[in-house]
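What you see is the complex with one protein chain gone and the rest in place.
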Amino acid sequence: MLILLRQIRMRGERIVDQRDLELDTAALRVGSGKGQDLQLFGDGIGAEHAVLRPQAGGRLRIDTRGGGRIRVDGQDVARAELAPDEWARIGPHRLAPVAAPPGFDAAVEVRIDADAAQSIKDRLRSELTLKLPRVRRHAYGLALLVLLVGLAFPMAGYFDDRADATIERFGGPTDDLWSSGPLASAHHVPGIADDCNACHVEPFKRVSDETCIGCHERTTVHFAPVHPLTEEFDGACRDCHREHNEPSNLIVRDKGQCTDCHARAMRRLADAAPAVDGMPVARAPDEMRPVTAFTAGGHPDFLASVLRPADDPADGERWRVHRQPLDGADAHESSRLKFPHDIHLDADKVSLADGPSSVDRALACDDCHSLEKEGEHFRAITMEDTCAGCHSLAFDDAQPDRQLPHGEPATLRTHLEEYYVRQAAIQRRAEPPRPARRVPDEPITRRCEGEPLDCGREWADAEMDKLFTKAGCVSCHEVERGEDEWTVAPVKLVRDWFPAARFDHRPHLNPGARADGETCLGCHEATASSHSEDILMPGIDNCVTCHAEDRPRSVALQCVDCHSFHRPGMALMGEH
Amino acid sequence: MAASAGIYLSQDPALPPNGGSWQGYTLGGLGLALILWLAWLGIRKRQYRNNRGTLEGWASAHVYLGGIALPVAATLHGGFQFGLNVHTLAYALMAGVILSGLYGLYTYLRFPPLLVRNRGDQSMDERLAELDRIDKEALETASRCDESVHTAVHSALDRTAVGGGFRDQLFARDRSRVLLPGTGKREGRNVLVANRGQRAVVDYLAQRIPDTSKHGEAERLRELLYVFGRRAELLQRLRREISLQLRMKLWLAIHVPLTVALLAALTVHVVTVFFYW
Partner (left out) sequence: MTGHYGIAVIGAGPAGLSAAGRAAEHDAQDGEAGHILLEGAPHHANTIQRYQKGKHVMDEPGYLDLRSPIEFNAGTREAILDTWAEDIRATGINLQCGAEVTAIDGERGDFTLRCADGTEITADNVILAIGTQGNPRRLGVEGDDSAFVQYQLDDPDEYADEDIVVVGAGDAAIENALGLARQNRVVIVNRRNEFSRAKQGNLDAVLAAINDRDLAFSCRYQSNVKGLQPPSAPGEPGAIVLDTPDGEEAIPCHRVIARLGSIPPRGFLERCGIELPNESPEALPELDEHYQSNVPGLYVIGALAGYPLIKQAMNQGHDVVEFIKGHDIKPVEHPLLQLKFGLLPYRADVDEILALYQQRVPMFARMNTLAFRELILESEIRYAVGDETAHEELRERRRTLRERRIAEIEQARADEDRRRSEAGKPPKPRRPVEEPDITKLLRAGDYVYRDGEYTNTFFTIVEGEVTLRSDNGPETRLTAGQFFGEMSLLSGRPRIGDAVVSADTILIETPRRTMVKLMAANAEVAEGIETVFLQRTLQQFFAPSVSYSALRDIARQVTTSRFNRGDTIYSEGDTGDRLYLIRSGTVALTSRRDGREIAVGHPQSGQTFGQMALMGDPVRRESAVAAVRTEVIEIEREEFLALLRKSPDSVPQLQAETTRQLQQASRMEAVPESSSVISFLLDQGLGEATDALVIDETLCIGCDNCEIACAETHDGVSRLNRKAGMRFAHVNLPIACRHCEQPHCMKECPPDAIHREPSGEVFIDDSCIGCGNCETNCPYDVIKMSYEPPKKPGLLQWLLMGRGPGPGEDPLAEPTEAAQEAGKKAVKCDACRDRPAGPACVQSCPTGAAVRLSPADFADLAERN
């Protein structure tokens, strides 16, 4: 197209001269370099500064090159499209599209600052200008990238599953990027590991207990989502169970979790009806003493849960759990069993012929007490398994394998009568009558003169009296003469002295663990106990010798080491 | 800093340290505040009307807090838990920003004296002016010399390169070239040869001097010799100046975009952390 290029050299506001140039081109090259269609000198003009392209409607498009700039109404821009008679500035000069005179397709008027000269700075401009990266552009570029990858895509995925699917298909960024760390191994299960929303259900809401319970109420026995016996407890699963926090096993053992509340004394809820093994707790202090740490001062003394028979006989043979200090006036239990530990552990009094090489030795704890697998409790003590070895139930030396039935006083008399009636009958039948046999510690040699039935009865009666008053039942049991028959008070041994706490004997059974090399007796002073009422449970002072948090070189304990929050197979914490 | 370390250590050993604990939040908040404050320098240094504190003070605070306090606070906030996620991205960006900043510090300490030495007592503008002057001289003298010399000189001036591209500027490379009469089989043709440090043209002129016949030609050639010698010196210093200037400014062109990206990453970090709370 034919362009009229009108160059007006100005000095200040005065026109110095003017010359017109006809160019038959579509693009007009402007710059300070040689061979430009319009050569302009001056500050800020590159060798090849810009290209002018006349547009329809008398407009003019300007595209700068090599980072050059033109200034349109005060703004430095890289490209612009000028309306007719709109002026743009190139360095010190100004130009605008003007109405094309007849015969021309377009006309551009350039007001050239006549004083602007080609200085060496312009000559070397492109070379001298520092080739610095475009800070603003890069900044925004990077920021945008980060926002897209980090936020936009995953967010899209979150709100729109189809988008999520597509993104995932192309390996695009998903909300995996948001994970602040690997899940605990327990949660490496499909449905959780691969889906954040399995737990993060609602945005900007912390993971709720419901979400956890959703799976977990069936996974553990006695799983109790809420803290027992309180209402104001606002804790949630996540307080103790931290996810995305490898290599931890989910559980926060920090004692702070408990002591935050328990550092102050608390009252039990009124309606709490604790029980141990189905037995109601009769005397439990309704106040919980403050706990700050497992130290002599920071933790209250232990309360043992001992069993007592119901006070009023109306309750019959019902037992009550009494929680009481280990020392003090009524620091005794009442299992109604007579068992002096000291005698049994005294080799002079009681010894055991061990095996064929019958070398006598003293009894050891584990001769009677055998630990259960869980390491805390002991197998129940029974007559048959534990005592019978020494305390035989034979009553007639002549027939030592005749044994009394244990634990059934009701059948005892019949049992004896049957035996003695038989004895009498046999005596009467013996013709010629045998010489009367002398019966130990009986004044006279017994002879059945009458009916064998009567003799048998009489003899049985005598035997009963002996068992319940001299030796036999009475030596271990509390017996009493009912209106027509002897009775044995029922026996109940405490199985769990500290139901609220867990204690694993196994690590403690290492003799090296104690200075005196003792294992059991180091803590349970059985040798000094002459009554079975004695409670041989050690108190806290015993534990803290090794486990005080505030002592150096001691094995500090966190609350959950003894008082676990959820306790599979055991009563809920606090229910006692 | 000590404080943040203390907070960090105060964390319960039973659990690996992590941004989630209250200590974590504290450190995180601290780090965030620091970063925002540090980034604010970009604004502050342009608030020329602001009367509070000298910029020098701000800058040095920027260096100390950004170079020492921030990395400590942020690292402890992260509890050394890294992974392929936006959180670690933010951390990486921060590390980048800090490193670039430290490099910037180095340049600011190192280069100004070099610039001074390079400038001598002549400012860049003065050098350019001198270059301009002696170029004119050279052309003027050359125009009175014979044709081949004239073309050589002319091309030497024309094809003198000071800066050129980014790398040339950065390493002060000399890509000057010159058009010289060819020798050997290229006899009779002008060939374009490299003209590093104006050596080619100087050599050429030097060779010419002995076999000059025209009256005064030798003198003019010597004149030219001097000019090109001087040019070489000027250009060399100019290049060095440019290269130093570039190095001194370049780091900022990395520092700033990274900072902006870091701000973006931080937003992502904070949003996502609470989005999946």
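Letters A and B mark the chains in the order given here, with residues in each chain numbered from 1 onward.
In this text, a contact is a pair of C-beta atoms (placed from the backbone, for glycine too) under 8 Å apart; a residue touches a chain by one contact, two chains touch by 3 or more.
The shown structure was predicted, so the numbers you read here are calculated from the model rather than taken from an experiment.
**Student:** Quick one: which of A:D20, A:D76, A:D260 or A:E451 touches the chain that's been left out?
**Tutor:** A:D76
**Student:** Which residues does subunit A use to touch the chain missing from this display?
**Tutor:** 11-12, 14, 16, 43-44, 71, 74-76, 89, 91-92, 114-115, 136
**Student:** For subunit B, which residues lie in contact with the unshown chain of the complex?
**Tutor:** Residue positions of subunit B that touch the missing chain: 42-43, 45-49, 51-56, 58-59, 108, 111-113, 115-116, 119, 121-125, 136, 140, 245, 248.
Everything below uses one rule, namely that only the chains that are shown with their structure count from here on.
**Student:** Help me check something: in the complex, which residues belonging to subunit A touch subunit B?
**Tutor:** 119-121, 124, 126-133, 135, 138-147, 150-151, 154, 158, 175-182, 196, 200, 203-207, 242, 245-248, 252-254, 256, 558
**Student:** Note which residues of subunit B are touching subunit A in the complex, please.
**Tutor:** 12, 14-16, 18-20, 81, 83-87, 89, 93, 128-129, 131-132, 135, 161-166, 169, 242, 245-246, 249-250, 252-254, 256-261, 263-265, 267-268, 271-277
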